[in-house]
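With one protein chain held back, the other chains of the complex are shown just where they sit.
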Amino acid sequence: MTNSTIVVMGDRAEYAPPAPERPNLRLGQLSLIAVTLFTFAFLYVPIIVLILFSFNSARTGAVWQGFTLSWYQRLLGNEALLTAAGRSLIIGIVSTAGSVVIGTLTALAMEREHFRAKAVWDGLLYMPVIIPEIVSGVSLLLFFAAGGIERGLLTLVVSHIAFSMPFVYLTVRARLADFDRSIEEAAQDLGADEAKTFWLITLPLLMPGIVSGALLAFTLSIDDFIISFFVTGKGWNTLPIYIWSQLKQGVTPEINAISAVLLLFSVSVIALSLLLQRRRN
Amino acid sequence: MDGASTPLHAKPDVEDSALANDFAVELRDVVKLYGEVAAVDHVTMFIRHNEFFSLLGPSGCGKTTSLRMIAGFERPTSGVIAIDNKLMGATPPFRRDVNTVFQSYALFPHMTVEQNVAFGLQMKGINKDETKRRTQEALELVRLPQLAGRYPKQMSGGQQQRVALARALVNRPKVLLLDEPLGALDLKLRKEMQIELKTLQHQVGITFIYVTHDQEEALTMSDRIAIMSRGKALQIGSPLEIYERPNCRFVADFIGETNFLDGKVIEVRGDFATLELPSGQTFVGRVSEGVRAGAHATLSVRPEKMQLLENASSTAANTYQVTVFSIAYVGSDTRVIINLGAQRIDVWEQNSSSTLNPDDYFFKPGENAWLTFKPENALVLAG
Partner (left out) sequence: MMNAIRERKRLQIFGLMFPGAFWLVVFFALPLLVIFVISFMARDELGSPVPPFSLDNYQQAFDSLYLNLFLFSLWISLLTTVVTLLISFPVALYIARSPKRWRNILIFLVMIPFWTNFLVRTYALQFLMRANGPINTLLQGLGVIQEPISMLSTPVAVLIGLVYGELPFMILPLYASLEKFDWAMFEAAQDLGADMRRAFLRVMLPMTMPGVLAGSILVFVPSVGSYITVELMGGGKINMIGRVIASQFGVASNWPFGSAISLLLMVVVTIAALVYFRVGRGERMAL
């Protein structure tokens, strides 16, 4: 690596750096491995321990007293929990559908059209991503209170659309920016009018972006605690709000079980999205 | 350059043509402005039926914009375009009887080869059986019937290229537009495809309008070529005309290699003009349009059209004693650079006999020689 000849560099995609040769390089590589291992341990030990203890029969403390599935069985009989989970699911589905449609339309306008004050909208569409959740939460709370709007399902859904739509917009817009316009021109060249070009070419090719935007929106909605906490009404617990209220009352192994289920859910969502991506490629 | 900017050969074309008013594509005084910049600047062209017509020029010369206006992706700022004698006006691309082979191929990545090729027929509402039959035929035409079920990503660049061709040709357009279709292929494949395209064009009998920046490609394939620069069509003619009788300095320089000798015209007599260099030597060449006695002009003489001799009569026309500056052996010929006063001139001598002894070549750097060429081998260009 120290030779002074000018080497012609190979194709980047195929290019893999050669194995380290010098001792200090090997040291560098070793410390990279060490930091990486530490980081993954840091990320995963709490999660794994939590899942482990969801099978612990002890009611309190962290002493292992034997394997049990009873905490999971209890979840199935927990009315309040199931109701909250069902609500989260409904809000997730409805708000995802809403933000996908709105975000995609906005992305189409922002990426492809020219109109007045476009730069203003460009900045504004970034703001919900940047403003702290707690500020969005309290401002929505006061807005609904000032408007005399009763808090509940409706306020939850519109708020979830408001915070997840910009993420769908950004994802779809990124996909649109990479879009080879000559493919649409080819369709028109072959006799497809604007509408046919959109439905037969543009939309199918945008689908991977729309799907990942939808998955992001759905996850954001299902996971949201802060904003939901402020915009929900009395007796309108979503799943994260239910978990929070249980945590405030003290830890039970049941919460460990809920957490394990949610983890499993997240893993399957990612696996699904990766699978979809792979099938596209 | 200004004198050469009007398309000199456009008008005679119209008059010479046997079918004076029947063209595959006409561009009349077409202008395309992007803001202040004229991408296409008063271009007039008449493209005949079944012609292989190339638009050749450096990048940014307006050739692709011209093609896109014919396809309907861009609308001219002024001027008219007619396809098959019908004015296009604001006709959208999907109602024009032309098809395009895109530089990037623009194959639909989510459709198989067969679906790609059938797309145009489906848009026309042609029934299933005929669509299937014609798709099959088109794939056979480009020798890819075995790959009908593949997706574009699973194919090589050359194969994708052929799918793009089949997808356009299957619609039997009046005119096929090709935008640097071979640009992404490697040299060997490009040469093969050049021959294949030319053969294909004869076979299907469709007018091809071919955009390229590769002069060799244009010369090899075209019936006629339009040389474009800065939005203007400088010269339109057959490959032979363009190479042997360039009408301006840009065309002479762009196509092939040439030597330019700048001077003043001292006499124009019949088809020939005499030019005097600032250093005093005089040269005689064919006169071309716009050359006037007393005006500045350029003598253009191609390196292969001159000879170097050991002895010559100094009284003959275009014959001067010169000094050999450098010699390079390139296989088919030997490229010699000589000095005539301060002027450098390239002379290519064909290696017509086989030898392994480098000293067999007469001249060495620093030696004197006689340069000579016939007046009919040189052109005197205005400006």
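Worth a mention:
A and B are the chain letters, set down in written order, and residue numbers restart from 1 in every chain.
Just so it is clear, a contact is a pair of C-beta atoms (placed from the backbone, for glycine too) under 8 Å apart; a residue touches a chain by one contact, two chains touch by 3 or more.
Quantities reported herein were computed from a predicted structural model and do not represent experimental measurements.
Although it is not drawn, the missing chain touches A when the whole complex is taken into account.
Across A:158, A:207 or A:276, the residue that sits in touch with the chain not pictured is A:158. Touch with the hidden chain on the side of chain A covers residues 1-7, 9-10, 12, 15-17, 24-25, 28, 31-33, 35-36, 38-40, 42-47, 49-50, 53, 60-63, 101-103, 105-106, 108-110, 113, 115, 121, 124-136, 138-143, 146, 158-159, 161-162, 165, 167, 169-171, 174, 219, 222-223, 225-226, 230, 240, 243-244, 247, 251, 255-256, 258-259, 262-263, 266-267, 269-270, 274.
Everything that follows uses one rule, which is that only the chains that are shown with their structure count from here on.
The residues of chain B lying in touch with chain A in their complex are 71-73, 92-95, 98-100, 102-104, 106-110, 119-120, 123-124, 167-168, 171. Residues 180, 182-183, 185-193, 196, 201, 204-205 of chain A touch chain B in their complex.
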